[in-house]
Every structure is written in C-alpha cells, then in structure tokens.
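With one protein chain removed, the remaining protein chains of the complex are shown where they sit.
Let's turn to chain A:
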Amino acid sequence: MESPQFSCKLGVLSRPDASVIFCEGETVVMAGIYGPIEVKMQKMLIDKASVECNYRPKRGLPGVEDKLYESLIRNICDTALVTSLYPRSAILIALQEMHNSGQLISCAINAACLVCLESGIDMKFMFGAVTCFLTNQEELRLMPPISDSAVKASFVFVLDNVKERILASHTEGSFSMEQYEEAQDLSRKQIKNVFAFFKKTLNSGKEM
C-alpha cells in the first residue's frame, strides 16, 4: 500500500532549545520546544512539570478546533515525558501549521515527538501517529484522497514504541466497528516506518 513519505529538518530556529520542520506526505508542521523553564505561579505544580502546548494555525487566531488539537497533543506529551524529574517548572511546546493536506494531526504529533527527542528532555517512550482515510468506496488508505469530499472518515492513532499501546485516537466521520479495527491494524503496520524514520533522523543528525 502507498504510504506517505517523511522528511524533516532539525535545528531550524535559534531561540528554542530544539526545533524541527516535519513533513508527512504533503503536510508540514514546524515545532519548537522550551524546557524546563520558569513557570507562572498559577500553573506551577509542586510534584511535576506542567506541560503546555501552543498550536497556531496557518493564519488567523487559533479557533475551537485548534484548541482541541492543542489539548490532544498536550495530553500525549504529558504522558510521554518524565515530568516528575522537573518539578516546579514548565515545558512549552510550540507548533505551527505550515501546510495541511489531510494528515495535520498526526504530522503535528510526530513533530512534537521529534522535537522532544531532539531537545534531550527525558521521555518514558517515543510516540508516533498515523492517519488512515476511509474513502467513499469503503477503501482504507494511508494517503489522503485528492478531494476532501472523497473522505468518508479519517482515523488518527497515536502509539508508543515499547508495547505499541494506543495512547490516543481521534476519529472524524462515520464508520463501522470493523473498519475502525482494520484502520488500527493498518496503523500498527505503518507506525514501524514512523519510528524507523525518527531513529534514522536522530542518528544521522547526531554527527557533531
């Protein structure tokens, strides 16, 4: 089955502790991380770091949908990072949409993981996301159809690299239970490529 190509560039920004531009197929997201940094008094947690995520759409102010992505990514990062190592501090992940051609959520999650890995912050495991599309012809595929109207449903699965447990799932549209499970199996196959790409990127970018 045809699957999206990955590409990325590390260290694109100078201000953040780590930054990355991540492309999944045609979708592009830029991510930066600051942390651990000083935290505002009202957000301070005494036993762990508070993880914050800032998601910006391509233009305009973030809307309700963007806030939803933001909280999804925040929750995933909160689970994956060892926040108990940095009490009374904040970890800030900033994400900027550059181009959307369907896999925006999974691309943003993958960019967030890569930027965490790159910054050297402690993580319990790596996480990656895969988007599957269900077309009007009841066909499951990893590549987005050319027109939005051809998509009956889309699934996003976020998995970890240790036991491949599902950390989060996000679905849109209508589908049957079997199709959901089928999409899940497909994501489990594709997630191996995502992690292989992460490893390759970090290993090659490591040459100092």
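Here is the rule we go by: contacts are C-beta pairs under 8 Å (C-beta built on N, C-alpha and C of every residue); 3 or more make two chains touch, one makes a residue touch a chain; residues count from 1.
Everything that follows uses one rule, which is that contacts and distances are computed from a predicted model.
Matching "Ubiquitin-related modifier 1", "NADH-ubiquinone oxidoreductase chain 2", "Ribosomal RNA-processing protein 40" or "XPG N-terminal domain-containing protein" against the UniProt entry of the left-out chain gives the name "Ribosomal RNA-processing protein 40".
Touch with the chain omitted from the figure is made, among A:Ser3, A:Asn54, A:Asn75 or A:Ser89, by A:Ser89. Within the full complex, the residue among A:Met123, A:Val151 or A:Leu167 touching the omitted chain is A:Met123.
When the full complex is taken into account, the listed residue touching the unshown chain is A:Ile37, out of A:Ile37, A:Met98, A:Val151 or A:Ala168. Residue-level contact of chain A with the missing chain is found at 17-18, 35-39, 46, 82, 85-90, 117-126, 160-162, 198-199, 202-203, 206, 208.
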